[in-house]
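Remarks on the structure that follows.
Omission of a single protein chain aside, the complex is shown with its protein chains in their original locations.
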Amino acid sequence: MSKIIMPGEEIEQEKTTPNYSYTDEKGTYASVISLQTEDGKIIPLEGPYQPTPNDYVIGHVSDVKFGGYEIDINSPYKAFLPMANAFNLKLSLGDIIIAKVKTVNEVRDVELEDPRILKNGVLIRITPLKVPRLIGKRNSMLNILTYATETKIYVGKNGLVFISQDGNYTLAIEAIKIIEKQAHVQGLTQKIADFLAQKTNKQISIEDVQQKSQTVSYILPEKQNNSVNYYHKSRFETSRPRQKKSFRFRR
Amino acid sequence: MEIQREINSELIKNLLKQAKRADGRGKLQYREINIDVGVIPNAEGSALCRIGNTQVLAAIKIGLATPFPDKPDEGILSTNAEFTPIGASHFEPGPPPVEAVELARVVDRGIRSSNIVDLKSLKIENSEFVKAIYVDLWIMDHDGNLFDASTLAAVAALKNTFLPKIEDNKVVYTSREEKLQTYATPISCTFGKIDEYIILDPTFGEEMAIEGMITITTSDQYVCAVQKSKGAGFSKKEILELVDISMQKAKELRQMLKI
Partner (left out) sequence: MKPLDQDKKNLLDLEGEKMETPKLIDENGKRLDGRAIDELRPIGIKARVLNNADGSAFIRWGKNKILVAVYGPRECIPKHEASPYKAQLRCRYTMTPFCSLEEHGKAGPSRRSLELSKIISETFEKIVIAENFPKTAIDVYIDVLQSDGGTRCAAVTATSVALADAGIPLKDMVAAVAVGKIENKIVLDLSKDEDNYGQSDNPIAMSIRDEQILLYQMDGLLTKEEVEKGLELATDAIKKIAKLQLEALQEAYLPTHDKFLDMNIEQKKI
């Protein structure tokens, strides 16, 4: 029987996750509200996003500076996308992007790279701790969602989820809200598959969808290139024709 | 943490320009509305109104005040709205911002013009004081359309107000006598507009995205308050259509909510 662990409750040393427990001379305790599953694992249930390198996060451009873009990633700390990492895109204030966390330094400044713009959809937020459940093992949960609703769904590790507007996005939002509420229920993937099958009158079998899906690694939009940027043009391509050197100048 | 308003508004603007809403509602469809009355027994009247995720508390306190010199036979009706920092991440502690003042004044116009309360009945015999009705709107959760939620909460609270006894020019707060008589049920409908697309009951994200907004308060066959805000203009035809729609929707809400 799974039970809720309160902050301050004593837990075993081995079952802890570093940011969600603390140790003093008297023992080890949970610091964040957590769930203890039947097999003894302790899963934190709520908390702000802790930026980690190699995470893909969704954010919006909150300031355009000379050296790059300031990106708000819905966490206590702002992120920065240097111009050098964004040479293929021209971003404006308010654009929504998904980008990779390159580094997080000691004062919690986050540097981003590999940005891609997200357009034409809706953005919702779930708690960052439930993101792995929304993606599922080998993308299984996300695959049945996208298959059933015919939308594209991009999930940022910071809890922001982008759903494209070309399919049944309201059903996707509904399903994601259910997943967030029941994240730790057994057999949730099948439950969601049944729920979606009922709502869309489609046959949804988890194994079929897994086979048909094109990728089991993290799903990203395609790389884009929308900027007219002189850095990209080949150094040898100029508008001046090359001058022929004449023998006269050779000595 | 709510999503910063700048993010969502661009995407929602896009959707609205294609005549779609982020939560899949129809363009003239309200979110789920719930009203609980009598939630603050210490106040003479109270109601909590929820429209979708928006939650607004209205509380009525009765006091004594000197009447206005030009209306010596009428009681006082005073409405105040508080954007308590509990309600949204951008609400700050301190004096009410201009949006809160606007909200209070619009709700006040709606209830005052409709004559929901007979201010002359608040006169006290043989006294230089009159009864004063203080309406407080406490915004607990802001997800758009504070006008409609506040008006509904204020009206529901007024309809469930019990007047205390007045003795020797003092209010005996521990007593509750007769119910305050109400004579109308004003209901407001708030519309947002982007290009030619008009939606009813905008959420917070939609409120940031729309370019024009209009709130129309109706009471039976009368229009009793209108407030147009934001920059975009409405045509005469649009306004007349929206008056019709408001009357229709208000009638439906009165029946559904039984207020």
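For clarity, chains are labelled A and B in written order, and residue numbers in each chain start from 1.
One rule holds for everything that comes next: a residue touches a chain if its C-beta (ideal position, glycine included) is under 8 Å from a C-beta of that chain, and two chains touch if they have at least 3 such contacts.
Note that the structure is a prediction, hence the values are computed from the model and not measured.
Undergrad: What shown chains come into contact with the chain that's not displayed?
TA: Within the full complex, the chain left out of view touches A, B.
Undergrad: Return the single residue from B:Leu48, B:Met208 or B:Cys224 that touches the missing chain.
TA: B:Leu48
Undergrad: Of the listed residues B:Ile40, B:Ile166 or B:Ala209, which contacts the missing chain in the full complex?
TA: Checking the options B:Ile40, B:Ile166 or B:Ala209, the one contacting the hidden chain is B:Ile40.
Undergrad: Touch as defined at the start, partner being the missing chain; which of A:Arg108, A:Arg138 or A:Lys223 qualifies?
TA: A:Arg108
Undergrad: Touching the hidden chain in the complete assembly: which of A:Lys181, A:Lys202 or A:Lys223 does that?
TA: Touching the chain that is not displayed is residue A:Lys181.
Undergrad: Touching the missing chain, which residues of chain B?
TA: Touch set of chain B with respect to the missing chain: 1-2, 34, 36, 39-43, 46, 48, 50, 53, 55, 57, 59-61, 63, 80, 82, 84-89, 93, 95, 134, 136, 138, 140-143, 171, 173-174.
Undergrad: In the complete complex, the non-displayed chain touches which residues of chain A?
TA: Touching the missing chain: residues 3-4, 6-10, 19-20, 22, 29, 31-33, 35, 44-48, 76-78, 107-108, 127, 129, 181-182, 185.
Rule of thumb we're sticking to: only the chains that are shown with their structure count from here on.
Undergrad: What does chain B use to touch chain A in their complex?
TA: 1-4, 6-12, 14-15, 18, 20, 22-24
Undergrad: So in the complex, which bits of chain A are touching chain B?
TA: By the definition above, chain A touches chain B via 48, 60, 62, 72, 74, 93-96, 119-125, 160, 165, 169-170, 173.
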